[in-house]
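For this depiction, one protein chain was excluded, whereas all remaining protein chains were kept in their positions.
Moving on, here comes chain A:
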Amino acid sequence: MSAAIMEVNAEARRILAVSISKLYASRTQRGGLRLHRSLLLSLVMKSARDIYHSSRESEGPPVGGEQPSTEEAMDACSGCPGEANPGHREPQPEPESVEPAPEDPEGCDGEITEDKENRSPARQSRKRRGKASAAPDFLPSKRARLEPGEERYAAAPLGSCCRAGAVDSLSALSLNRVIPAF
């Protein structure tokens, strides 16, 4: 991998890390999430992701064990601008920006006359799925979760919804150093 490409990679990853931490921090801001700011953050993240991916493509196939995890983290990021954008249900409470996920995205199309009263218990739960369940690792989940071998952050500078563990999949991006600043 050439030095220039490595530098671009590192820069892109750093900017991604900074952007994610800003997105987290803005959730606890007075006045609620700012749509304009969130949009700009997601655009920067998208640029950084695109540049990272295009520089990786130009460098060739991955060389070591470390790469797949960062790639996975970056790929998780590919959902980011969409996920991180204010339309996403989880990070924010604004109901206007929430698009309700379809009740049963896969199963409903052909089954208009399904008997909802007498569904067998083995059937898929009625809990809404859709995009919310496809949230990438590093975005906070409402379910309590502890990454194996990781402790929770003692202080919670980001508010109660955030988990250090959830963020850890990007640990290669030195996120640990960035988060405490917020």
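We take it that contacts are C-beta pairs under 8 Å (C-beta built on N, C-alpha and C of every residue); 3 or more make two chains touch, one makes a residue touch a chain; residues count from 1.
FYI, contacts and distances are computed from a predicted model.
This figure omits one chain of the complex; the name its UniProt record holds, of "Auxin-responsive protein", "Exosome complex component RRP43", "Serine/threonine-protein phosphatase 2A 55 kDa regulatory subunit B" or "Vacuolar protein sorting-associated protein 33B isoform X2", is "Serine/threonine-protein phosphatase 2A 55 kDa regulatory subunit B".
Across the interface with the omitted chain, chain A contributes residues 11-12, 15, 18, 22, 30-32, 34-37, 39-40, 43-44, 47-48, 51, 82, 85-88, 93-99, 131.
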